[in-house]
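To keep things clear, I will list the structure first and then write my remarks on it.
Right after this comes chain A.
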Amino acid sequence: MDFICNFPFFSILISLFSGTICSVLPAKAAKAVNRLVIAAVGLMSAVLLLYLLSTGESFIYWMGHFPAPWGNEIRAGVLEAGMALFFCVIMYLSMAGGAHKLPGEVVESKHSLYYILVNLLLSSLLALVYTNDMFTAYVFVEINTISACGLIMIRQVGRTIEAAVRYMIMSLLGSGLLLFGLCIMYDLTGHLLMSNIKESVALIMANGEYQIPLIVAVALMCIGLCIKSALFPFHSWLPDAYGYSTVSSAAILSSLVSKGYIFLLIKIIYRVIGFDIFNSTRIIDVLFVFGLMGMIFGSLSAIKENDIRRMIAFSSVAQIGYIYMGFGMGTQAGMVASIFHILSHAATKSLLFIAAIGLTDVSGGSRKFIDLTGAAYRNKWAGVAFTAGSLSMVGIPLFSGFISKLLFAQAAVQVEGKMLASLIVLGISTVLNAVYFMKTVIRIYTSEQDAPYRSITFRDRKGYTVVLVCSVLLNVILGVSSQPVVDMIGQGLAMFA
Partner candidate 1 sequence: MYLILSSIFFPILAGLFLLIRYRTPLPGEKRAIDRKALTTLTGIFLLITAALVAAALLHAKESFTLFYLTKTLPIYFRIDSVGRLFSMLAVIVLPCAGFFSFEYMKHEERESRYYGFYLLAFGVLNALCSAGNLITFYLFFELLTMTSMPLVLHSCSREAVMAGLKYLFYSLCGAYAALFGIYFLYQNCDSLAFTADGALRASSIAEHGGFLLVTAFVMLLGFGVKAGMFPMHAWLPTAHPVAPAPASAVLSAVIVKAGVLAIIRVLGMFGRDFLRGTWVQSVWISLTLVTVFMGSLLAYREPVLKKRLAYSTVSQLSYILFGLAVMQETAFTGALCHVLAHGFIKSSLFLCAGAIIYKTGKTRVEELRGIGKEMPLTMWCFTIASLGLIGIPPTGGFVSKWYLALGSLKSGMPVFDVLGPVILLVSALLTAGYLLPPVIHGFFPGADYDYGRLQKKEPCRLMTVPIFILTTASVFIGLFPDCVSGIIAAAFTGR
Partner candidate 2 sequence: MSRKKSIEEYQKTSAFRFFRWLSGEEDPYIGNVEMCPQEEYQPDQEAALRREKEHDAILDKVYDTTHNKSLYLFHRLYQATSVLFCLFLIALLLVTVSYLPANGTVIRPVNNEVAERYIEKGLEETGAVNIVAGMILDYRAFDTLGESHVLFTATITVLILLRLNKTEKDEAEVNDRRFEPKNDAILQLVATFLVPIIIIFGIYIILNGHLGPGGGFSGGAVIGAGLVLYLNAFGFKKTERFFTEKTYKWVCFFSLSFYCLAKSYSFYTGANQLHSVIPKGTPGAILSSGLILPLNIAVGLVVACTIYAFYAMFRKGGF
């Protein structure tokens, strides 16, 4: 076994451990450790990704001295490594982009706690990505949930706490369903490791003995994860949570946390249930319908919204709808599109949140559109970045959003029954996206003579600008040279099977 194979384990471990370490460090040092850990994990993931690409097959890593059905395991394939790398990049950007706002949002004495949470969140995300064990996944889902809740309410205004409560309630419902589904699954298969469950599931499907409970279990798990990732009817917690938490939190939450759950769902679909078995159930239709509804209603809510952050948050609902629509298509292509959209949406959403904060900064801290008038002139970089993000969301070629739209549409065409519905909704949703994003873009580029915050000028922050530029670049790179990424996703999915 190559040394590199330890990297997934290392990355989970150091991020977990750094959480502990940060608890005894002062804020400055905690920040440094946090950045360092993210960077290190990112680096390791990159190396791992290259390694996996060169070997061309995934590997399994024992967590302990015992092999498959007895001990814990983690597993690394191209997709996992790529996701880990991507999560690190986004997280780094989000943290760096929101760093300058942190003192204003969080009480000084709690900064180090903030970094602890971020580290733990990272570790839980990594664990979700790499794990090969359902129960481990459950445990880390809980870490993820709790730390995300912490990230929401670390900025202590009434809204965030309420949002945190709502978030927790929904998450706990989701966890409960997930756990219950897991238990039933365990009862039916007697295993907790994904690959073993999959074998048993295949047997069950072949025997036909426990089919009904199996499907119920799968449904429970799916719904649990849907709730956690704020699929349309379960999204009520989302706007406040994303809209009022700290910038970095919002960026991380919307681009990573929900994506972690979605990735887990993908793993469940591929590694636990089996893609074909999953597709033969009605569940994908439900996901499909919810996805479509999310695309429309999320956008509609976003249009009605008068607050830029909440608007972006509602847009996330719509985008998650896209992802579930991809699942709902039940084809490999749909899945690839969904995974690509996870990436592209994560890149874009964090960019949008960070850029939005730059705009509100120069508008007296107000997030109302009326006050944002002309903000792009006051903070040029943020304006450009926000525009780029919006264009990506709308699906203009050159940006990542276009590719995901393209992939979705191509996937949709291959699904006989769902083609028209998805294509039309895709079109409508693009129109709606255009409406609210372009409304904002035009608003920030409108200069009115008597706008109240005209005199505010942007204090140039190098770091912030660099983050913006990097995010935009990331977006454009995903948009322009998407082929390697798509290939990689395909390869990764192949490794799942």
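The rule is simple: contacts are C-beta pairs under 8 Å (C-beta built on N, C-alpha and C of every residue); 3 or more make two chains touch, one makes a residue touch a chain; residues count from 1.
Regarding candidate selection, all candidates are chains of the complex that A comes from, given by their letters.
Bear in mind the structure is a predicted one, so any value in this text is a computation, not a measurement.
Only one entry among 1 or 2 touches chain A in this complex, and that entry is 2. Looking at the complex, you find that chain A touches candidate 2 at residues 1, 5-6, 9, 13, 16-17, 19-21, 23-24, 61-66, 69-72, 74, 107, 109-110, 113-114, 116-117, 120, 123-124, 127, 133, 135-136, 139-140, 142-143, 146-147, 149-150, 153-154, 156, 161, 184, 186-192, 200, 210, 212-213, 216-217.
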